[in-house]
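What follows is an incomplete set of chains from the complex, kept in their original frame.
As written, the chain order gives the labels A, B and C, with residue 1 at the start of each chain.
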Amino acid sequence: MREFPLVDPGPGEVLVRITMSTICRSDIHSYEGKRPNPCPGILGHEIIGIIEQIGDRVGADMRGSVLEPGDRVTWTEYFFDGECWHRDVLDMPQKCPGIRKYGHDLATEPPHFLGGFAEYCYIQPGTGILKLPDELSDEEATPLNCGVATMVSVTEAAGIDMGDTVVVQGLGLLGLYGCAMAKARGARLVIGLDAVPPRLETARRFGADEVLNVEQVETTTLIEQVRSFCPPDGADVVVEVCGVPGVIPAGLEMLRTGGCYVLGGLVNPDADVTLDANVLLRKWITLKGIHNYHPRHLIQALDFVMGNRHRFPFKDIVDSRFALNELDEAFRRASERSVLRAAIVP
Amino acid sequence: MREFPLVDPGPGEVLVRITMSTICRSDIHSYEGKRPNPCPGILGHEIIGIIEQIGDRVGADMRGSVLEPGDRVTWTEYFFDGECWHRDVLDMPQKCPGIRKYGHDLATEPPHFLGGFAEYCYIQPGTGILKLPDELSDEEATPLNCGVATMVSVTEAAGIDMGDTVVVQGLGLLGLYGCAMAKARGARLVIGLDAVPPRLETARRFGADEVLNVEQVETTTLIEQVRSFCPPDGADVVVEVCGVPGVIPAGLEMLRTGGCYVLGGLVNPDADVTLDANVLLRKWITLKGIHNYHPRHLIQALDFVMGNRHRFPFKDIVDSRFALNELDEAFRRASERSVLRAAIVP
Amino acid sequence: MREFPLVDPGPGEVLVRITMSTICRSDIHSYEGKRPNPCPGILGHEIIGIIEQIGDRVGADMRGSVLEPGDRVTWTEYFFDGECWHRDVLDMPQKCPGIRKYGHDLATEPPHFLGGFAEYCYIQPGTGILKLPDELSDEEATPLNCGVATMVSVTEAAGIDMGDTVVVQGLGLLGLYGCAMAKARGARLVIGLDAVPPRLETARRFGADEVLNVEQVETTTLIEQVRSFCPPDGADVVVEVCGVPGVIPAGLEMLRTGGCYVLGGLVNPDADVTLDANVLLRKWITLKGIHNYHPRHLIQALDFVMGNRHRFPFKDIVDSRFALNELDEAFRRASERSVLRAAIVP
């Protein structure tokens, strides 16, 4: 544990006192040295906190609400300040070359505080900030700017329409939000797939109407079972959030003619998969890759959780709290999956 | 050559005297015994003709023009009569289970005449019929109901917008129409790729602004060259119409973030390809398979050729004529590719 | 009350024994002689019933489920058999010229039974039929093929996205389903407007988060109130289902830049309204008219009610039952609005 000096926030910056941050799977990879993060650094990008001080030229949050010290806020996990073709022409600010992410910098350089596992964070210019309503608990709010916003992006790309049948491959945090969001967008039937029995049970509480254990049946049987739930021709949408490329061919077989398959979990390189392109062609399938999210998706993520928190138990997802000096213990528990989402409370 | 009796067309049928039909690549496969067609049959689904007699309950063509004997017409290469979820709910009549295609039936059973390489054809109930304007030559009109309509379907799926950069992989008949159609939809730059030098030259006359020989450079160089034509981040659209699954990974590399890849040529089973799904995800790529076309695409195909026939030399595509008794010779020439498109003129 | 002979259903026909039909506002207009219906006729197009006998060539319902005597079914309120540019090219079967509607024919001509206020009905060829699940009560099922399906059509056109703010002008039957459907499509906030206090109260139970009485405040104040609920720039969507053209200008003022206004209730001619077209232009507004629905919307209507019947009290909408010989009484009660929806139970 190290200490760095706090200074007044510069133009466009906001100084936040962190109230909670959670450990994302990618933090675990960095912690275990599997990702090339600068060291020493402050990991953590799923962060919320209370505004301590506001720099010049910062006026309002993304929705136009005036920001003031004392406001509790979330913010986009990335920031980019400047002009960029991806943002200004394509409306894909999340893909600007040179974009930076919280929790990925050297802590020894100013402003030092750019990650979640610390007492403070300087929100940088080019970040989308969003005020949080009081009734939302820290546990419900912290995952907003990573998993929830990403799933808004993924389910939007899937084009889920009223009455659709939706298959979710993988029932981790992304998958749980995905099941609930599919229902909240009007899906008729959500089918959750995973290999871990407790996850299947949890998914039922998050909107999955049917759950199937992918390890208990042959893949051809699994495909048949899913298709039998979706007459006459298969599922309208399949969403991959398990991170395993090998599930794609079976997912494509589950789709109806004209159906849509969205890749949301394959965030690591070398996710090779062999497909029969003729299947895509004959079935008029649309296959989309989605990575990260647009700033508006963070607003929608908040609206989704606020509008459905009495319908689905979002409060149970962050199921453990650790102090800053228990960080190693928190990482250990998160890594061994004995907790669903570990929160650090400074 | 065999003869069968002509009878009055039944309800919903139209008897047409064929004026031209052309040999499609799939006809060659059937002719060579590589596809399981019933025998004896009348091959050929790219057909136009003049209405000889009209059955009961046939009133107008797809555009609402009254049909009369003496009208020259084209029609959808497939027919489906009845109710069907794919048509009535999904608006995908081209995918109704049990749909039938001209040129695929046993000639010994009534109505005998359901293919192109004959003097007559009975247009069946559930076929979309379209009157042809007089100024259009038979050579320009015959490919409408197969290659041209398919490419309307493919380029619509690609979502080509004003100013887009479009790569066409494969410059056969589909590719040539694809280049011209991309320009006619407002593309800024069309890049044609093929391994056959004369095709590259022909493509220039059909709207390709740049052509590259895929066999003369390494794939990585090819990708770089294409990307250098499409600053700052690669092509907006890549269209596959070469029938070779191995070209897909390079095509994906050519795309910009958020770009669209359409599969249009991989009509044969077992088109296996290995992809890095992480590339699709990180680049927000949309990959679509398109097969066959909606009846409205046939109308658009006609409008496209009528509106652009002085801009692109569509009349040169059907470049040879054979009589019915020269059918074997026509198939030989088409098979060895010494003609671009062989026409049979009864 | 008159009797007509029952015969076997012809090809494509299905004979149904009616279990419930409800009185729509348009039936009241016809009953009161304000609409030119042929006489004597059997009014009523909101009908469900049990299949008694199935004619030739009828196989499955719209979803592909095999139909059998004893199945309880709903069906599209209109039918059209034949080919038509509006259906085959535009995918708008509901707008085919010559389309016919149940409850609009002379009862003295065969097949006599084409309306709801009778013991039997012959479902005609070109009707979309849909099987009903057992758990759905007749009261929940009968409005599906008119009001519910129309509101699927209207809310789809509105493009309601996760987190949207939606204003519903008019809280009759269409408005109540509209409020619930906006929530079921992910709306963050639904604001209901009406002049009748009990309707405002009912709307709260159907998903309206805020309700405003349009007669208790000046229009400028009303606009300000609505806009204050939708920071920073107004509502994303406004839906008109009150049938009063004069509400449109205020509705447009409630919208944000780039918002969408859908007309759903102005089904009568001469709905003149004066607009400032410059407001539409400067605010980039999209204004859409929607009338009737596509067959797929009936499927979605069923899925919507099935998926949300424990969330919203759809069962309370049909709040009264009358026998066939109490039809006059039922019309009287419906006309004076002392019941919300009157059901006829033969």
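What we mean here is this: a residue touches a chain if its C-beta (ideal position, glycine included) is under 8 Å from a C-beta of that chain, and two chains touch if they have at least 3 such contacts.
This is a predicted model, so every value here is computed, not measured.
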With 3 chains placed, the number the full structure-file assembly comprises: 4
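FYI, only the chains that are shown with their structure count from here on.
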Furthest chain, CA centroid comparison against chain C: B
Mean-CA-position distance for chain C and chain B (Å): 42
CA centroid of chain A to CA centroid of chain B, Å: 42
Residues of chain B engaged with two or more neighbouring chains: 85, 90
Complex contact set, residues of chain C against chain A: 63-65, 152, 155-156, 161-163, 181, 183-188, 231-233, 299-300, 302-304, 306-307
Chain B residues within the chain A interface of the complex: 85-86, 90, 92, 95, 232-233, 245, 248, 257-258, 263-264, 266-291
Chain B residues touching chain C - in the complex, by the definition given at the top: 57, 59-60, 62-64, 82-83, 85, 88-91, 93, 128, 295-296, 299
